[in-house]
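Take a look at this one; I'll ask things after.
Note that this complex is displayed minus one protein chain, with the remaining chains in position.
Labels run A and B following the written order; every chain starts at residue 1.
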Amino acid sequence: MSDYLDGNAAAGALSELFAVDLTAAIAQCNGCGQTTVFAESRLYVDAPGMIARCAGCDTVLLRVVTTPTNTYLDLRGLTYLRIPNS
Amino acid sequence: MGIVSPGFTGRRGGGTDLPPGQYLTHEFPVLSAGPTPHILTDHWEFTVTTETGEKYKWDWAALTALPAEEITKDIHCVTRWSKLQTTWKGVSLDTLLADVETGADFAMAHSYGGYTTNVPLEDLLDGQSWIAYEYDGEPLHPEHGGPARLLVPHLYFWKSAKWVRGLVLSDTEDLGFWETAGYHEYGDPWKEQRYAGD
């Protein structure tokens, strides 16, 4: 059973936080060092929050939890995000 | 803010004996924050580590040789579903921790796959929690946390760590996977402690 989607489906939640689209950004995984477009990460949404994991090593790249008063954004699994300037 | 969607009710039922904000389900929804680990019972091990670093270990044979209990409890998921009268079989933490020497106040449950959740040690004792390995008369399926999961039904169900592999006992309260991302450190469904600060 496939219980994941991909980073494309995080675009809506991330657009509430960032003015640029991060799903097309290049992301480096802090776990294995793999560098891919964020859209290719595995996204788990049947959970208390949204979790993106590295497609190579399953390290948690990003978590988003929206509470009634705040949004928690955890980016600790990302070494960097590379976003084109234009 | 927002609008009401005319005619939308969602896939849920109501109930009078439910904690606030919960909806009744007769299914058993599968929530997953990552890939489902498939752990063979031959390789399964459960370790309790005390605040002094002492370790107590059980393999599958040792766990299942311990006296088991049949448990019937209501469960409440923070994503708002509740399921009533679920039946489990497992070993009480009172049994597992009986010979463990500790003065710790807090426990962090660790799972295969890396998940963690924090629970006060006193909430794991006195018949309040189990290492469960059967659900509804069948071996616990991997998607529901098999071969064995922590069962702490009086707290929101994210505390009942699937694929549990150990407890680390501590004098200080650290926060687990969801508790570090905005969820409540304790999670009492009857007080609706969903999020930090509730």
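Going forward, a residue touches a chain if its C-beta (ideal position, glycine included) is under 8 Å from a C-beta of that chain, and two chains touch if they have at least 3 such contacts.
Simple rule for what comes next: contacts and distances are computed from a predicted model.
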Chain excluded from display, named as in UniProt, from "Ethanolamine ammonia-lyase large subunit", "Serine-protein kinase RsbW", "Sugar ABC transporter permease" or "Oxidoreductase": "Oxidoreductase"
Per the touch definition above, residue among B:G10, B:G53 or B:G137 touching the missing chain: B:G10
Residues of subunit A in contact with the chain not shown: 2-9, 11-21, 23-24, 37-40, 45-46, 49-50, 64, 66
Absent chain, residues of subunit B that touch it: 2-12, 23, 79-80
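The rule is simple: only the chains that are shown with their structure count from here on.
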Separation of subunit A from subunit B, taking each centre as the mean of its C-alpha atoms, in whole Å: 26
Contacting residues of subunit A [partner subunit B, same complex]: 1, 3-4, 42, 44, 46-49, 51, 53, 58, 60, 63, 65, 67-70, 72, 74
Subunit B - residues contacting subunit A, complex: 29-36, 78-79, 114, 143, 158, 178, 180-183, 194-197
